[in-house]
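This report refers to the structure that appears directly beneath it.
For this depiction, one protein chain was excluded, whereas all remaining protein chains were kept in their positions.
Labels for the chains are A and B, by order of writing; each one numbers its residues from 1.
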Amino acid sequence: MTSEVYTLTVNGNDYQVVDGHSSESLLWVLRERLELSGSKNACEEGECGSCTVLLDGEIVCSCLVLAASAVGREITTIEGLGSEDEISDVQKAFVDAGAVQCGFCTPGLLVAIDQLLNSNPDPDDLTVREAISGNLCRCTGYGRILEAVRIASNNRTAQNEEEKSK
Amino acid sequence: MSRVQTSDTATKGPRIGESALRPDGIPKVKGEFVFSNDLRHSDMLWGGTLRSPHPAARIVSINTAPALKMTGVHAVLTSEDLDGMPLYGLEHPDQPVLADGFVRYQGEPIAIVAADHPENARIALEAIDVEYELIKPLSDPKLAQEAEAIHPDGNLFREIDLIYGNSQEEEGEIIVEGTYEVGMQDQAPLGTESGMAIPSEDGGIDLFVSTQWLHADRDQVAACLNLPTEKVRLTLAGVGGAFGAREDISLHIHLCLLAMKTGKPIKMSYSRTESFHGHVHRHPAQMWYRHHAKPDGTLTRIEAQLLLDGGAYASTSSAVLANATCFAAGPYRVPSVEIHGAVVRTNNPPCGAMRGFGCVQVCFAHEAQMDKLAIELGMDPVELRLRNALQPGDKIITGQTITGTAPVAEVIETCAQHPTSVGSASQQMELPGGAGRTADPKNIVRGEAIAVGFKNLMFSEGFDDFSTASCQLLDGVATITCACAEVGQGFVTLAQQIVREILGVEEVILEPASTANVGSAGSTSASRQTWMSGGAVKSACEEVRIRLLSRIAESYNLDVESLVIVDGGIASLSSDFSISLKEATAEPIEVEDTYRHMPTFPLNEKGQGDAHVSFAFSAHRAVVDVDQELGLVKVVELITSQDVGRVLNPLQLQGQLEGGAAQGLGLAVLEEINVVDGRILNPSFTDYLLPTALDMPPVEIAALIEQPEPNAPFGAKGVGEPPAISSTAAVASAVRNATGLDLQRVPIRPTDIVFPERGENG
Partner (left out) sequence: MGVIIAKSVNEACAVLAENPATTVLAGGTDLMVQANRGTQSLESVLDLSRIPELKKWALEGSEIVFGAGISYTDLADPQIAALVPALTQAARTVGSPQIRNAGTLGGNLATASPAGDTIPVLVAMDAVLQLKSSTENREVAIADFITGVKTNALQAGEIIQSITMPVFQGPQEFLKVGTRNAMVISVVSLALVTDYSGRKLRVGVGSVSPVPFRATEAEEFISKEFDWETNSSLSEKVINKFSELVADATKPIDDHRGTAEYRKHAVGVLAKRALERVCAGERL
């Protein structure tokens, strides 16, 4: 059974979803219908965080969001981080710190960390660990990921102080 | 269809020894990197697999007719539809492409479908009617050899009786004995099995798949499709981690069969549950040990019996057993050894390669034995290990002399001496139980211990192990073609570093890894690609360099010995001649080279022989907090030293050490596939618990021992596996140290600590 045509707002753009199966998750629709395959599927039960997106500014597992119920919400995916020509500070920190190995967990982690630093620019180690405890990484043991957060956080703090002193 | 892996270029890049950044880093952080399950084609169908719910059954009948009639269904195939080789297998073919008459493990593929939507594929699978006659599963590996054969090849995959030295007992020796068990660990790469097969006009097939070894897959796929190998082209699709899970065939043949049948591109992507059933796991092990030592701690003799559960099909069981046996004594000098090792077939999930490959299990046991011996001798465990540590020139228990480096004492000493940097936990979240708020500081005991491990690098026992790479230099741009599977480990980074180091070029293009372009690179496993494919790239580049300089010398009438590559050009040391590389390579130079390591030899009937190429050693020290009343453990620090030969990329090396230790920690306290009567009870990330950021402590690198390994390209040893070997043993030992319990099994479960008398050991 198919549901009616509906519109999703992803990274500021409206997308029409047609011919969807009624039980399709937001993750599925993003990946397979909207061809925004940056969000990853590793468990489809909310245990790995690879599919993390922002829904009205809060991180959620897009595999646990019914796609057709996200109509009218602001959805931000990994494709919405950074700009066309430039990657964001957190994305750059990930590359520089060696936080990327296979890269499968990376998009979800970046969305989670970007949101964390937006709400808390200078989190302590334990805060970061709790904030990313829903994002499993099998390659890195998290060491370089935590380092990337420190780099991005330090840069933001330095930048803020610079702006203040101006 | 988009290209599955774009050629990578990088500007001004670092050389060997520097922390080069991944060329695929930017696409990966942007979410643009195309993983195997991101592949799509406008005309594609979705494949699905019907799996046996039973661990052992005879298939009485299969009725696919109802499924074929369903909406959106294009094909339903069973074993009756196969016209190639019906079996496959990495070492020898014993595993049915689709079950033929019997199923031997829960999750064994029986039928495959192609449909226009995965939901329709799922519904069609449900509509296939299979009648089973259930058989009592053979689930206890101890009973396998006496039990009736559950496969025409029998229930024994391999048996090794290793006898080294003479077995004379000495007066007054100290003896410790123990029985140990290791549970079934899953590699759990975050990317599940996925790929796409596209039928080609020549009657062949193009398969884009995440794998560790394209050419071995290609050969098996071609045989099962009854196609010549040149008509089966495999290209590496983006790989979401591997750790051994992708060394065997999973959905490869199924994808191709459905594509050939329907004439359409087929995509398949396993769910996590399916992935747990769809790839091999780390072998569970039962191990008995008896160590003999002089009162001064000198080891005199080790006896051991090793039993590995290979599950239903062979996979790499026989090589895993060889490793378990050859490395069973640990990195110690022992004059007399007697080991019986066996790996058997059961109706449990098939087991094969996982990071550490047989060495993880025995390391847990031999290190527990060393601790026990230290206690018995009243000796410091570090001192005991140092006293017996292997040195270059020593023989390992296969009688093979270590001709390369063996800094065992160095890894132990540096690791043991490194200062700890953890204080006591200041917040409840940091204590065992973490977010659950179960512990207060007064409930906690701390423990600390060290463990040492070692492993062979590359393939052993006479295997013709090689890698092929080509290098083309044109207009100052180097293009490397190599079928080495990049699975996240960073070969793509290293390959560029090697090229820049040797040819002085800035721009290095890596062609997609494919069987269509080049010969085999061998498997991305056994800590072998830095050495093997690194070696192939290096020697191809060196030959290009020789030819380039000769050509310039000839063209400009210069002495070739005077020519050097510097600053993106070629200059003469004896004249003011110089030419840019771009200009010098307007005419291309291309070299393909096949690299082989020194030959190895099979083990003889006594388990003796020069079976291995090189050895890598590591030590871990773990600090743990244990809530003994609840049986919960928090690893608060891991310290490690590793024998690396030479550091080629410090950043990537650190990533390997941290990531490997996390997997070792997982096996020590969290990760186990629970199998009861052949059935997996926890095939999901809800119940198969990987370490989170709140479980994994910082990893302190005490030392990277850089003693260049003779014969190794750049003197570098592979570094991927050792971090996953001694880490498990160290964590387990630290928990023993904290609790005073004789914990003989990993993963250590809360009940093992709370009710030690109920241990399921042996």
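Annotations
Basically, a contact is a pair of C-beta atoms (placed from the backbone, for glycine too) under 8 Å apart; a residue touches a chain by one contact, two chains touch by 3 or more.
Computed from a predicted model, the values in this text were never measured in an experiment.
The chain that is not drawn here is touched, among residues B:Arg15, B:Arg40 or B:Arg122, by B:Arg122. Of the listed positions A:Leu8, A:Val29 or A:Cys61, the one in contact with the omitted chain in the full complex is A:Cys61. Only one of A:Val10, A:Val100, A:Ala131 or A:Leu146 touches the chain withheld from this view, namely A:Ala131.
Those residues of subunit A that touch the chain absent from the view are 1, 3-4, 6, 22-23, 25, 44-47, 49, 52, 55, 58-61, 63-66, 68-69, 71-72, 112, 130-131, 133-135. On the side of subunit B, the interface with the absent chain consists of residues 119, 122, 271, 273, 429, 432-440, 443, 629-632, 634, 670, 674, 681-682, 686-687, 689, 691-695, 749-751, 754-755, using the contact rule stated above.
Keep in mind that, in the parts below, only the chains that are shown with their structure count from here on.
Inter-chain centre distance (subunit A to subunit B, centres taken as mean C-alpha positions): 29 Å.
Across the complex, subunit B is touched by residues 21, 23, 31-32, 35-45, 47-48, 50, 77-79, 81-82, 87, 91-92, 94-98, 100-107, 110, 126, 128-130, 132-146 of subunit A. Contacts from subunit B toward subunit A in the complex involve residues 19, 21-22, 24-26, 28-35, 37-38, 40, 117, 119, 187-192, 238-243, 269, 271-272, 427, 429-430, 435, 487-490, 651-652, 654-655, 658-663, 684-686, 690-694, 696, 698-699.
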